[in-house]
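Note that one protein chain is taken out, while the other chains of the complex remain in position.
Letters A and B name the chains as they come in the text, with residue numbers starting at 1 for each one.
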Amino acid sequence: MSAVIAPAGAPPAAPKPAGFIRRLFRDKPLGAAGGVVFLVFLFCGIFADVLSPYGMNEINPLDRLQSPSWAHPFGTDNLGRDMLSRCLHGAQLSVIIGLTAASLATIVSVVIGIATGYLGGKFDLVTQRFVDAWMSFPELIILIVVVSVLGPGMPQIIGTLGLLLGIAGSRIIRSAVVSVRENMYVHAAQSIGSGTFRILWRHILPNIMPPIIVLFTTRVGAVILAESGLSFLGLGVPPPAPTWGGLLSGSGRTYMFQGPWLALAPGLCLTVVVYATNVFGDALRDLLDPRLRGSR
Amino acid sequence: MKSSTLHATLGRLALGGALLLGSTALLAQNKPVPMDKAEAPKYGGTLSIAPVYYTISALTWDPADWNWKSNHDMGQYAENLFAADLSKSRKYGGKHQFVADAYLPLDAIRGEIAESWRWMENPLRLEVKVRQGVMFPEKKGVMAARELVADDVVASYNNLDKSPKRIPAYFDHLAKVEATGKHTVLFTFKDYFAEWDYRFGWGYYSNIFPREVLEKGAKDWKNHNGSGPFMLTDFVNGNSTTFTKNPNYWDKERLGGQEYKLPFVDRVIYRTIKDEAASYAALRTGRIDMHENIRWSAVDELKKNAPGLKWSKTLAWSGTFLAMRVDQKPFTDIRVRRALNMAVNKQEIVKTFWGGNAELFAYPQHPDYIGYFEPLSSMPDSVKELFTYDPEKAKKLLAEAGFPNGFTFKVQVNANSPVHMDLLPMVGAYLEKVGVKIQIEPLEYGAFLSRMTSKTHSAGYFMDNGHTNPTTTIRKSFVTNQTWNPSMWADPALDKRVATMYAERDEGKRQQMLREMTREIVDKAPYIWLPTPYTFQAWWPWVKNYDGELRAGAVRPGPIYARIWIDQDLKKKMGFK
Partner (left out) sequence: MQAYILRRLLALIPTLFFASVIVFTTVRLIPGDVIDLMLSQNDISASKMDREALMEVLGLDKPMWSQYLTWVGSLFQGDMGNSLWQSTPVTERLAERLPVTFELGLLAILIGLTIALPIGVYSAIRQDTAGDYIARSFSILLLAVPSFWLGTMVVVIPSIYFGWSPEVSYISFSEDPIGNLKQMLVPAAVLGAALSAVTMRMTRTMMLEVLRQDYIRTAMAKGLPERLVVFRHALRNALIPVVTLVGLQAPLVIGGAVIMEQIFGIPGMGTLLLDAVNQRDYPIITGVFLVVGLAVMVINLLVDLSYGLLDPRVRVRS
């Protein structure tokens, strides 16, 4: 493997925001669309209380199972609750759960990945054993134990998913770090006596940004999907919390023939948001990768 | 039961009979056909079923584990002393549907292994003559084919009684069980006990196994053997249980004027399908021939997409309610409990939550319990009041009891039950209108249940509870310190009355006692009584001689499946393999 000759110590040029956005829309239209959707999702999530025409849990038995109309753009569910309001609140829950857990997961992955990948040696070996032990447990059982001991709820799910996905993802970061640390300029920096932290911060981290970004964006989607799977198994955030996963696996499946909108509304929201975060993440990665810039 | 009180019982049945026909108004699209006019059956074929408990496989095969579900799985090949008299089914013009989970009406019990029985006094004994010529098939590695004898009955009883996992006090009414002849079993009673036939007779723990199976080890299903119409031939845990025809089964059935050897089908297969939607898909495509537990919300779509199916419906065999701990304030005050009942619009719940597929009042007695059940219309006014929506009256009562501005209380609920997780907030919405707020605490099922068993549950506890049978339904929920007594009801007077009821030999008198006790307990409102939904059964038209019956003993469908026959030509004609 030949060396990549780059001036040792030169940090990647920080992208200027305006130019960056222009490039995003120009070169990566799909990703840009994803980004827009992601922002809409965030906006809906944050302002769900204001945007919702009805309460999240306004039970109105007489209005049950109404198909979409002007009064209820997403229809009503089997208890007469407005689906648009419930989906908006679902967005709020997804924003909270998704972003928090994904951030936690990414931080955990990066810390462990960098520490073990760069330092190697005994520390790597011991930590890897610990990671092995942790990862050999099916996610499910850990979630059940946590949910059973602490009771079903959001913080437990966020914490557990974050930790689980984080530790699992650390291996990806680690392998990326392993690949990067063999590069010549890292050796060069080491040989001129740069401190470990400086090397990590200026050489390793920027060069593993692509996998980190991809990791974060896939984690957001993965967390939202994981919560939906948990709801199906009865372990998700308990009703009446209208998480999209809970709506889809609960009344969505039970009433899929009488009220297809009960599944379509949360299902589309879920799919569109996960799709958007992934596509957006891809585009970001493509644009931020220092070695791809300039090679176009 | 061959006793002198039969006539008296029949007299009392007139009361219940008319009520039954009214209250369990069946779909009545399957017209009853008297047994002598029934179609001539054919032999052969496989019956593939999604049974009532289609999401779970056998929990254990060892009868000494005292597991409630065993009877359901073992009852195909293991027989009991008594079983339902299926000739009294509604499909033959009789009046019983045989859907109760653990109840057989006295006028519809026949001897299965027992050929005849008589009571003897001083001391109170029951002498049971075991049917002769009933053969256990050969089981390789376990036993040769041989006749069933009284020793097997005694051995089966002892196996249960001596088990370390036995339910304490379950057989306390019996002093001794012994074989006094090759085909005679003698039960010596300490005192008369009304549930004697349920406890060891046709109930949950009444299977008769050959001695050899119990000695070899009944834990392993491969060792199992019995005198029943089928033999256990395969078990794939979590997927299916297969029973194959016993070619030397002793029983016959008279149909269309002729007698036929049973069973008709070659094989019965229980399907374990964890996912509800997948179970309906299997029914639609004919992979299963019948489905015993279809939710009301799936019925319309199935009727549309599988129009050939035949249908039946039954009221669920458990009551739904919000139990209030009467040992904690504010539920010590009956006015508060009654007020909460009046605050909930139960009629609206029937109409909107259950889509009309529910009955307002069907617990603690089930409408199928002829002679024990009294419909709401014949209840005193104070009971009727509890089922009339009147939020104003509720608020007045609450104010009288010292809560003009309402109060807040915690309700624990099973997080794994989507129905409960939907219904409880609805109830909560009604309560809020009279100022009472609930704090819902969802718990995972195991955790939820153990709160009740350890009596550490919250003031409100939302649950289902099985009826079981007319005597047990009152005993298990309202006698002091019972496991399934979530309202912590503790009334020594009631405890005494229940004990007296158990010792009463005359069924008519027992029915009257139970009717009174039921009336009173409903009136005292330890629970917010909620409507009971219907569940539906569906089967393809090639499944013959079946009209939605479910149990011929406690959760035991064996004899029913033995009498079903498959019209394989019809199945092929309809385009299914």
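One rule holds for everything that comes next: a contact is a pair of C-beta atoms (placed from the backbone, for glycine too) under 8 Å apart; a residue touches a chain by one contact, two chains touch by 3 or more.
None of the values given here were measured: they were computed from a predicted structure.
K.L.:
Thinking of the whole complex, not just what is shown, which of B:124, B:160, B:194 or B:282 touches the missing chain?
P.N.:
B:282
K.L.:
Out of B:246, B:345, B:417 or B:472, point to the residue that touches the absent chain in the complete complex.
P.N.:
B:472
K.L.:
If I consider the whole complex, including the chain that's not displayed, which of B:68, B:189, B:260 or B:407 touches that chain?
P.N.:
B:68
K.L.:
Touching the hidden chain in the complete assembly: which of B:220, B:300, B:327 or B:392 does that?
P.N.:
Answering carefully, the residue with contact to the hidden chain is B:220.
K.L.:
Residues on chain A that touch the omitted chain in the whole complex?
P.N.:
Given the touch definition above, chain A has residues 1-2, 4, 27, 30, 120, 125, 129-130, 132-133, 135-141, 144-145, 148-149, 168, 171-172, 175-176, 178-179, 182, 210-211, 214, 218, 221, 225, 228-229, 232-233, 245, 248-249, 253, 256, 263, 267, 270-272, 274-275, 278-279, 282, 285, 289, 291-292, 295 touching the missing chain.
K.L.:
Would you write out the residues of chain B that touch the absent chain, in ascending order?
P.N.:
Within chain B, the residues touching the omitted chain are 48, 59-62, 65-68, 164-165, 167-170, 219-220, 236-240, 269, 271-275, 277-278, 280-282, 284-285, 287-288, 305, 444-454, 468, 472, 476, 481-484.
FYI, only the chains that are shown with their structure count from here on.
K.L.:
Which bits of chain A are touching chain B when the two form their complex?
P.N.:
Answer in residue numbers: 57, 59, 61-62, 64, 78-80, 144, 147-148, 151-152, 234-235, 238-240, 250-251, 253-258.
K.L.:
Would you mind writing out the residues of chain B in touch with chain A in their complex?
P.N.:
Against chain A, the touching part of chain B is residues 276-277, 295, 297-298, 300-301, 348-349, 351-353, 415-416, 418, 421-422, 425-426, 429, 441-444, 446-447.
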